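Missing here: one protein chain of the complex. Every other protein chain is in place.
Right, chain A next:
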C-alpha cells in the first residue's frame, strides 16, 4: 500500500480502524495461504458475541481462505478422491495440480492449477470410475479489488452415472486473466465461457470464438467485476430523492 493510504485509510483497508489491534481485530492472515477467496465481512453492526450493536467497531475485512479439508472428508468424497487421484496418476497428471481441497456444506471443491485443467477435465469425463458426463455450469467470480488472485473460474461438473457433483476452481490474477478453455472436452462450456469473458474479462485460451455474448460487441469493460460501477440514477418518489442503489448506505 502506498503512503497516502496511511493518511486516508480506506474503510476496512490497511491502517483503518479495523486494522488496529486494540479491540481484538484480526489482520490479514499471517501465513499466506495458497488459495485466498476474498474478504470475510465482520464487525460493524454484525458483531457477534459482545452484544455491541452500535457499529462503532468499524467494518473488518480479514482475508478469508476456504479451510482446506483433511481426510477423511466423509460421505462419498473419500472414495471419489481416491479414484480421482489414481486416475490423475494413470494419466500422468501430477497430484500437485490439485492445490487445495475444500469440503464445505456438503460440497467438495478442488482448487486446481490452470495448466492441468483441460487434461483433468478429460480424465474426469472419461475415466470409468469418475464419469462426469456433464458440465453443469461455468461461472466467473471476482473476489474484490485488493485480493490476490481475485478472479476465479468455477466449474460445476455432474456425474449422472454416480449422481455426484464436484466443483473445480481456478484462480488467476487480474493482470493475467488467462485460463485454458474446456470447450474441447465439454462443448456446453462454449456459452458459459463467453459469458464469463463478457462479464469478468477472463480469457479462455483455445475457445473457438471468444466474443461478448450478453453485452454489445463494442462494450468497454467487464460489467460484473467489482470495480465496475452498478450505475443508476436518483429517483424521486413522493417528494424524496432515492439515490441509486450503489450510493445508498450499506450496513456491511
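As a convention for this text, contacts are C-beta pairs under 8 Å (C-beta built on N, C-alpha and C of every residue); 3 or more make two chains touch, one makes a residue touch a chain; residues count from 1.
Throughout what follows, contacts and distances are computed from a predicted model.
K.L.:
According to UniProt, what is the chain that's been left out of this complex called? Choose from "Acyl-CoA dehydrogenase", "Metal-sulfur cluster biosynthetic enzyme", "Cytochrome c-type biogenesis protein CcmE" or "NADH-quinone oxidoreductase subunit D".
P.N.:
Not shown, but named in UniProt as "NADH-quinone oxidoreductase subunit D".
K.L.:
In the full complex, which of A:80, A:110 or A:143 touches the chain missing from this view?
P.N.:
Of the candidates A:80, A:110 or A:143, A:143 is in touch with the missing chain.
K.L.:
Take the complete complex as the reference. Which residues in chain A touch the chain that isn't displayed?
P.N.:
37-42, 45-46, 53, 64, 66, 104-107, 109, 133-137, 139-143, 154, 156, 160, 163, 165, 167, 186-188, 190-192, 195, 199, 212-216, 223-224, 230, 245-246, 250-252
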